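Shown here: the complex without one of its protein chains, the others still in place.
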Amino acid sequence: MLRLAPYLVTALLGVPILAGTASLILPAWNYFPAAGLKEFSALPWQLLSGYPGIMTSFFLTLWTGLGATLLSLTATLGFISFCWQSGWWRVARKLLAPLLAVPHVAFAIGFAFLVAPSGWLLRLISPALTGWHHPPNWQTVQDPMGLALMLAMSLKEIPFLLLMSMAALSQIDVERQVWLGRSFGYSPHRVWYKLLLPQLYPSIRLPVFAVLAYSLCVVDMALILGPNRPATLAVQVYHWFNDPDFHWKTIAAAGALTLLLTTLACIGLLVFIEATWRKLGRFFLVNGRRGGKGRVPGAITRIHIGLTLVTSCMVAAGLIVWSLARRWPFPANVPTRWSLSNWIREAAFFGDPLRTSLVIATVVSIGALALVLFSMEYQASNDRRWPLLAICLPLLLPQLSMLFGVRLLAIRTGLQAQFPLVLWGHLLYVFPYVYLCLAGSYFAFDPRYMHTALALGRSRVYVYFRVKLPLLIKPVLFSWAVGFGVSILQFLPTLILGQGRYPTVTTEAVAIATGGNRRMAAIYALLQLLSSVFAYGIALGWPRWLAHRLKCGESC
Amino acid sequence: MNSHKLIVALAATLFLAVAPAAADWRTTLDEARNRTVYFNAWGGSSEVNQYLRWASEEVMRRYDIVLKHVKVSDIAQTVSVILAEKAGGRHDNGSVDMVWINGENFKAMKQAGLLYGPFTGKLPNYRLVNLRNLPLNEDFTIPVEGLEAPWGVGQLNIIYDRAKGPFPGVNSRVLLEYAQKHVGRISYPKPPQFHGSSFLKQLLLELAPDTSPLYRPVEKSDMVQVTRPLWRYLDRLHPVAWRKGRAFPTGSAHMKQLMDDGELDIAISFNPQDAATAARNGTLPPTVAAGAMEIGALTNCHFLAIPFNSGNKAAAEVVINFLLSPEAQARKADTRYWGDPTILDLERLTERERGLFDPDFHLFAGIAEPHPSWQTALEKMWQERYGH
Partner (left out) sequence: MAGASIEMRGIMLEVEHLCIHGPDFELFEDLSFRVPPGAVLPLMGPSGCGKSTLLACISGVLPTAFNYTGTISLNGSKLDSVPVEERRIGILFQDDLLFPHMTVAENLMFGIPARIRRPQRIGQALAALKAVSMEAFTHRRVTTLSGGQKARVSLMRTLLSKPKAMLLDEPFSRLDRELRTSFRELVFSKIRAMGVPTILVTHDHEDLPPGVEPILLRPPEKKHAG
């Protein structure tokens, strides 16, 4: 039975990705029978390169994508190097799960409110420090240089990279290497830089590439925070795809292919930079410089992480406050009139999208977990490891491009099954995250437990469900929760594959946020957030409850 | 005596004319039972969404029809979906059963043969429609020909705060002076969002010395010349506009939010009662009001249509008929809910039905929409000049 695992995964996930990506190629060269275009030509590419502002869009994409990735990476590595096992570290560990649970769209909505010219930050300091009674005429959100987008993305990615790093570090003997390095006279952060980070980075390469791919091709956050004159390339392609005129679909296909190639090129760039750094930095590692106290970089890192934590909390708080606000004129610090009416009025409405989100998330997260356990058990029994690169492929390719390809394929073949397609679309992105979160613990599981139990005469299946899974319950539940959260925050698969028929809290939140009704947007963002937190709550609470029951069972 | 016979004969004829129609309608109602209608409509206003929610509950209760509001940000996307279905040979059981359209989208659908109909003659409530006073036989100069049913009236109006001063949108000159005096507090939604495009049309109708070309299809030859006054005006407005004209709000709701935040002093809406509704539910300060420009508010009607390949045409007709009913129109026009003006002729209603409406409500003096090709042309030219 287990033998089916590789075929199942390839059929469910691999083949459609390839098919979808391939189906971008024909329309990009003007072959699109559904629109009556049957002659090959390079017209879409010409129109693409001639579109006003397209080079700016392209550079904006590179700038925000690479910038956000580098910012979050340096912040994460800096935090590890300077704050390992300090008080800050413990605080960060506690907040890691809640920070991860905040979905991107909710974060973007809250962040937009925080930094807007009429946003909370300015309200708090006006008119006391600024003397303003009107918001200034600044462009802080949707600013033309994409700084708001870049900053928000980097803030959102730090917890993810930190989690992946912590997992990778548990495989490295950090304590003793730090001891060893310090005994040689190196200051702790130098030990990290010269000894531990070079060992860490290969393990977090894939998550870094995933962050890069996301940042380059993000649509939902860019719609809320990103520039729109012109927009980033991904947003532009998204608009083209939605345009009624079919010619725009061919240009969109060309744009999606461009995004794909750009992402691969940027990943290649990171690989190149890493290789060059290693080569050129070889002697630097052993030149003996022990490093000073590192007060300034340490302080900067602590401030950066502190700001990240504070910002995230204020984002969540801002959402709550706005959802309860009736009147909140500038420059009041808090609403002048509060009311529950926003929630009450919207309560009749958000039931459906909430239900849809929860149903999809439950089905997909459980399905993904089952598939992941199936695949991992297959690998564990045959002592093989599938290449992580293949597993994480959906995270490394632009979501927009792949989904468009699949959608175009669906149009061509007349496939109508929207809901199954939406489920599949979610599964495609949930599977790698669940896999990544579980891989470390699962493959580190001591096989002797199973051998002992099998030797006692039980069947494989029995042993699996009674011995292995219960021992792995914590990481399994945590990975499930992550999968649930990832499904809740999906935007493009629901919209593109579902053709707008299955509004979820995320699609609603984006639609309302781009429309401008902040109170409604806050409500939907909070619903998104609460759904995600709910899953983490179960993941963290269930083992404790089980343990409590077991304990009570003994003594009660 | 003769006249008496005449009346009886007339009544008999009328009855004979109406009876089959009544029988037809009953068949339609039967066919419609237990169907699901997918209604693609703009979802950018929570008032509209809440109204449609009420409507869904009503049609379920009365007719056993499930009405699903598919929220779209731009109905043009739905048009392209239906077009794709037609090109793909899907002539029945299409994914869309009802659409909320007007203007250039109606034109596109009509020309591509994507509409079912004519059907409005079949609807019992259609006889209550105000064909006398409202230009309901033409949609942006394109003949309707029964292919879409009128739903409400849109009038471009500018929302402002009475507490801050007099109406700044009387005409383009006053608006420009206001913007120069209060820098960064005036803007309009970014075309091709329809509020923004309509604002361009409104301005052009005032600034153009001769508006007759605007009511004909666009000619490439005079396009630039006719629109020149508009671009000259905007070139003067943008430097003193919000964000110096380098960024624009995304739509009407965004403008209202910015107005609430204190970043803008005006908002643009198509619903003449939007200001009243917003003041009532707290989205805007209680002192807001709406005003129209002195040449007349750009007025159009918006409609409901049925795609040619809907698999639930009878149910869609029943829903549309309900939406034309006095109860539904009255609730729609009520500022507690949506506030969109009715297209019914109040004089054709019974006393009780008339009492459901606000007697004090009047539309602004209006000015008709130009030919739809001008909207496309204006959007394109705006994009070239200011879009990046």
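Note that the chains take the letters A and B in the order they are written out, and that residue 1 is the start of every chain.
Convention: a contact is a pair of C-beta atoms (placed from the backbone, for glycine too) under 8 Å apart; a residue touches a chain by one contact, two chains touch by 3 or more.
Since the model is a prediction, treat every value here as computed from it, not as a measurement.
Seen in the complete assembly, the chain not on display touches A. Only one of the listed residues, A:Arg3, A:Lys94, A:His133 or A:Arg282, touches the absent chain: A:Arg282. The residue touching the chain not shown here, chosen from A:Phe184, A:Phe272 or A:Trp545, is A:Phe184. Although one chain is not shown, part of chain A still touches it, namely residues 173, 176-177, 179-180, 182-187, 194-195, 198-199, 282-283, 285-290.
Methods note: only the chains that are shown with their structure count from here on.
Centroids of chain A and chain B (each the mean of its C-alpha atoms) stand 39 Å apart.
The part of chain B that touches chain A in the complex is made up of residues 38, 40, 43-46, 49-50, 53, 70-74, 76-77, 79-81, 83-84, 87-88, 90, 95, 108, 183-185, 190, 242-244, 246-251, 253-258, 260-263, 281-283, 285, 383-384, 387-388.
In the complex of the two chains, the chain A residues touching chain B come out as 34-36, 52-53, 56, 116-118, 134-135, 137, 139, 142, 144, 228-230, 242-246, 326-331, 337, 339, 341, 345-346, 348-349, 411, 414, 416, 499-501, 503, 508, 511-512, 514-520.
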